[in-house]
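Beneath this line is the structure, given in structure tokens, with notes to follow.
Of the protein chains in this complex, one is absent; all others appear in place.
Per-chain residue numbering starts at 1, and chain names A, B, C, D and E are given in the order in which the chains are listed.
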Amino acid sequence: MKILLLNPNTSTGMTDRMVATAAPSLAPDTELVGITATRGFPYIAGRAEALIAGAIALEMVAEHKRGADAIIIAAFGDPGLIAIRELFDVPVTGMAEAAMLTACMAGGRFAILTFSPTLLPWYEDAVISTGLSGRCAGVRVPTSGFKSVDSVREELEEDFVALADRTIREDGADAIILAGAPLSGLAFRIADRVSVPLIDPLSAAIGQAQTLARMRPRAATAGRFARPGPKRTAGLMPALADWIEHRAVDAAAKVEP
Amino acid sequence: MKILLLNPNTSTGMTDRMVATAAPSLAPDTELVGITATRGFPYIAGRAEALIAGAIALEMVAEHKRGADAIIIAAFGDPGLIAIRELFDVPVTGMAEAAMLTACMAGGRFAILTFSPTLLPWYEDAVISTGLSGRCAGVRVPTSGFKSVDSVREELEEDFVALADRTIREDGADAIILAGAPLSGLAFRIADRVSVPLIDPLSAAIGQAQTLARMRPRAATAGRFARPGPKRTAGLMPALADWIEHRAVDAAAKVEP
Amino acid sequence: MKILLLNPNTSTGMTDRMVATAAPSLAPDTELVGITATRGFPYIAGRAEALIAGAIALEMVAEHKRGADAIIIAAFGDPGLIAIRELFDVPVTGMAEAAMLTACMAGGRFAILTFSPTLLPWYEDAVISTGLSGRCAGVRVPTSGFKSVDSVREELEEDFVALADRTIREDGADAIILAGAPLSGLAFRIADRVSVPLIDPLSAAIGQAQTLARMRPRAATAGRFARPGPKRTAGLMPALADWIEHRAVDAAAKVEP
Amino acid sequence: MKILLLNPNTSTGMTDRMVATAAPSLAPDTELVGITATRGFPYIAGRAEALIAGAIALEMVAEHKRGADAIIIAAFGDPGLIAIRELFDVPVTGMAEAAMLTACMAGGRFAILTFSPTLLPWYEDAVISTGLSGRCAGVRVPTSGFKSVDSVREELEEDFVALADRTIREDGADAIILAGAPLSGLAFRIADRVSVPLIDPLSAAIGQAQTLARMRPRAATAGRFARPGPKRTAGLMPALADWIEHRAVDAAAKVEP
Amino acid sequence: MKILLLNPNTSTGMTDRMVATAAPSLAPDTELVGITATRGFPYIAGRAEALIAGAIALEMVAEHKRGADAIIIAAFGDPGLIAIRELFDVPVTGMAEAAMLTACMAGGRFAILTFSPTLLPWYEDAVISTGLSGRCAGVRVPTSGFKSVDSVREELEEDFVALADRTIREDGADAIILAGAPLSGLAFRIADRVSVPLIDPLSAAIGQAQTLARMRPRAATAGRFARPGPKRTAGLMPALADWIEHRAVDAAAKVEP
Partner (left out) sequence: MKILLLNPNTSTGMTDRMVATAAPSLAPDTELVGITATRGFPYIAGRAEALIAGAIALEMVAEHKRGADAIIIAAFGDPGLIAIRELFDVPVTGMAEAAMLTACMAGGRFAILTFSPTLLPWYEDAVISTGLSGRCAGVRVPTSGFKSVDSVREELEEDFVALADRTIREDGADAIILAGAPLSGLAFRIADRVSVPLIDPLSAAIGQAQTLARMRPRAATAGRFARPGPKRTAGLMPALADWIEHRAVDAAAKVEP
């Protein structure tokens, strides 16, 4: 089974790190392929950037979807998730969605911890659009700053242990999601110092993508995720325009050696 | 007062028609300026298209915002609305948001009627993101098809009268929104044949934009709509990239004659 | 356009002050006419008083509605608002309703600040009946007392700046409503010392009343706000009894010079 | 124990009938005393009338509360209920509130059936203000008309049996409230022809009033129902004005022979 | 009227104490009969224990229901309540349900105070399943520990007075439920030291059981609480198996002297 790890940020280092971290979550027959955005932001933070990155994610799927059994949007907040489900037929999940759904099996109420306050409104939106507000104990951030997104996982390790503890006591969280691609893997490092289950969004997303890929749900031809009919476009990236206009891309593709 | 009517569709005809229809809603001291997207879709229908158009709307604001006292996103569904509020400082509303807020003063529960079933999930999202699900009696579409978006207002006039009546009786609607830019003005044509108030989204949006413009709320420097700090970008449209990267655009602008 | 500012309190001073404060919110073609209750309370505080004042507001509309294009209930909490919509045909809004609807365009979540704890349950009811609990970050009061309703705006100015700041930080408010007729105008005085948009309910109500008046929604003949048929009454104020019993008041009125 | 059955309608016949119907619901040590409004409407229908009647109910409590262990607002919709709780210290319930709370012990979801469509918005408000929307399967009315409020119970008996049946099948109701004072007693007449428990609001209200009276909850001096301090009034009914202004009425009363 | 006080804990001392405490809540014609579980836990604390105790409560009803006009599940949290309503025809309420419904007539929002943190998730579930989350200001526990369930009422008396006060101020509670059978009677002891009404769950449950018993609602033959048809069982306690398999137990019973 082939799963596409689609990073809508432009940082290839982060993609590589996620692929490396993912190994223990993969079944023996799963291949994980990382791809990185070539335009947009080094690290998406906020809802305007997520809107732009969501449109870029559509371009990436249009270009790279061939052969994928499932796709992971590898940015917590899941830019483009719903639009991808509407336009394309391959099963897809996002790190936020997958983490929250998985957390529902680990605790009555989950909290989301992340590293920067600018991420909060975006992550709060993700909770609402997943329909899980009733099970979310809060979205919180350590008060300490950090130097770099690349090292934030190490810089704030102690802060996250302390914040997790406060969140359990004050907000009644039974499970904690460590959110944001730069925190991938942290859940495993600090698990024995936090008294409730920690959810690693990447690990959750791989689990959920594998669940979808094995289930092979049929593509919808009715309902909210039926593929729209052909539509005229102007000024869009070619692969995406081809797909939206239903041009003979896939047929041509079959001729490829 | 200058209000920008930002049409994120590529159809200039629709922009012109909206500007023409708007006259009775304008205060004596209000000027309404229409601008039309130069890339994207002739008519946005669905959530993937709205995502793409939302990113385009950001480009349009970056390019045209100078001098505007308020902005209207002139597509029901309000592509880019939240992102524009986050990135920019000018007051903004959308046709969906404005219509729903206005409808709350006309009825206990409002219904939204539109012309194509492909629009429903997008409009349902708009209800949820405005937080008014508890006051929405439903989003409905006539069963008849139509030939063209340009003439749908005339083609389905009778169908909308009949559907409004059913919605009042079956869904308990006290006010009805006729949604979608192509229906602008229909509310005034059929008002005396429907037994509850009809809300014209364009008229509502102009009313709300004028309310915001006269109130002159200060730009947020905290909370969900504080402008983000400068951010590096790649591959974005220049005016938008300049704004996001906080480049000296406005300073330069002041030098302009 | 003529807008009636209906103050259901018995303080004419407060009515005058509101009319004076309103000027910047009026379009060039808008006339604002203040009227003051002749029985009831000098200043309504609490839900029992609001019930009594709501019945008085109905009497005031019955007596003064002629010629009005829209009516504003000029007490935050909007006594009688729904009943007025049910009984009469002129568009109406209240300071609480208008402020909350307007705040929805300025922030993701709004908070309501007012000056006396006895007002809280009443204002909380207003949030619920507007259906906007999901967007309300809280209703709060400064801990300091004050000497007089007439000077509370000046007495507590510093307290409101500080409370607004706490509300932004602790409750996640993105917009703040300064509620209660005695605070009219305060929003403009302290705007540059608070980091999110401040909503002045009087200014919002005038904006919304103008929106309704320009839109001229038809009177409902079905749904929750259709005027009830004639009904026998006993012991009610004459103008109100006449209207409820459908006596020939309006016909007579037309004969007036 | 003495319970006051406060009828905010002006029909003494209805009061008498309710008192007569109530016998099987009374404990051996309970006395039920009916009082009838002397101004207002013969039968309240709608939210404007309920607002006016609510203010009248306050007057009635001010005049008649002496010696009562509990009060029942004997009109489904409970005009003045919250205001009475705020102003006075005697325990109080209403027919709507009591019926809904009791129905929660008889079924997972209850429906409310009544006789006139003009009552629906008012009864829907009662569901919302009791906080039981999640347990309400709907508020419905038979399609047949009727000649008189006095005989509606007999006229529509068959219609209510049929409507109850439909409500059980279509709306998933497990318990049914027959709402409106004119239907008092109907629940007992048709119980064996309806397949779920029927709730008679008068019987429920007497049960709940007895529960409150035996429990003798202390009067609140904090929270939403603490009695407000003295307040100046103008033009109110004397007994109510005395109570609101904290005049020495009760002290004087104690001197009464 | 005969009411069964069914204690699903194995402590007969607690049953006796509740029966003794109940006297002031009983009408002159009410007999209260206590029965105690013979297997299970001395004191249920937590949701796994409540599940086991709920199944035991079904056995107790099967064995003891004869002649009862109503049943009270005498453990806050109401183990087995819904299942008893589904299987059996006698009216039933629980201490949690009855306390919450009664509290709705005493305050806008109620809080639940209890003595051990292990009870919280269970009690929170009770709030949710009663559908009253919107009226619940919180479920709280004193920080002090205690020596024995039998004396916790006396040991923590001061703590509950202080916690009630904090709950009123910080959480906005207008009524307070003192939850857990071991606290029965405490409400009456500390009433004059707490500034809002206190609800004693046992007293509330007796009031509600009397309300149900006097109303004599018919047994449902449709909806969620219609008795299921006969069903084969294996390994269940005989009286319960007989009832579920519809064996001729009741017929036989009638022959009993």
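Heads up, the rule we're going with is that a contact is a pair of C-beta atoms (placed from the backbone, for glycine too) under 8 Å apart; a residue touches a chain by one contact, two chains touch by 3 or more.
Everything numeric here is computed off the predicted structure, so don't read it as measured data.
Colleague: With the full complex in mind, choose from A:20, A:33 or A:220 the residue touching the hidden chain.
Modeller: A:220
Colleague: If the hidden chain were put back, which of E:58, E:202 or E:215 would touch it?
Modeller: E:58
Colleague: Touching the absent chain in the whole complex: find that residue among A:42, A:138 or A:172.
Modeller: Checking each option in A:42, A:138 or A:172, the one touching the absent chain turns out to be A:172.
Colleague: Which subunit A residues would touch the chain omitted from the figure, given the whole complex?
Modeller: The missing chain touches subunit A at positions 24-25, 27-29, 82, 91-93, 97-98, 101-102, 104-109, 130-132, 134-135, 168-169, 172-175, 191-192, 194-200, 203-204, 207-208, 210-212, 214-215, 217-226.
Colleague: Mind listing the subunit E residues that contact the chain we can't see here?
Modeller: 10, 38-42, 45-52, 54-55, 58, 80, 82-84, 86-87, 118, 121, 128, 224, 228, 231-236, 244
As a working rule, only the chains that are shown with their structure count from here on.
Colleague: Using only alpha carbons, which chain's centroid is the nearest to the whole structure's centroid?
Modeller: Smallest centre-to-centre distance to the global C-alpha mean: chain C.
Colleague: Whole-Å distance, subunit A centre to subunit E centre, using C-alpha means?
Modeller: Here the centre of subunit E sits 45 Å away from the centre of subunit A.
Colleague: Averaging only over C-alpha atoms, locate the centres of subunit A and subunit B and give their separation in whole Å.
Modeller: Centre separation, subunit A to subunit B: 29 Å.
Colleague: Mark out which residues of subunit B touch at least two other chains, giving numbers and ranges.
Modeller: 82, 108, 224
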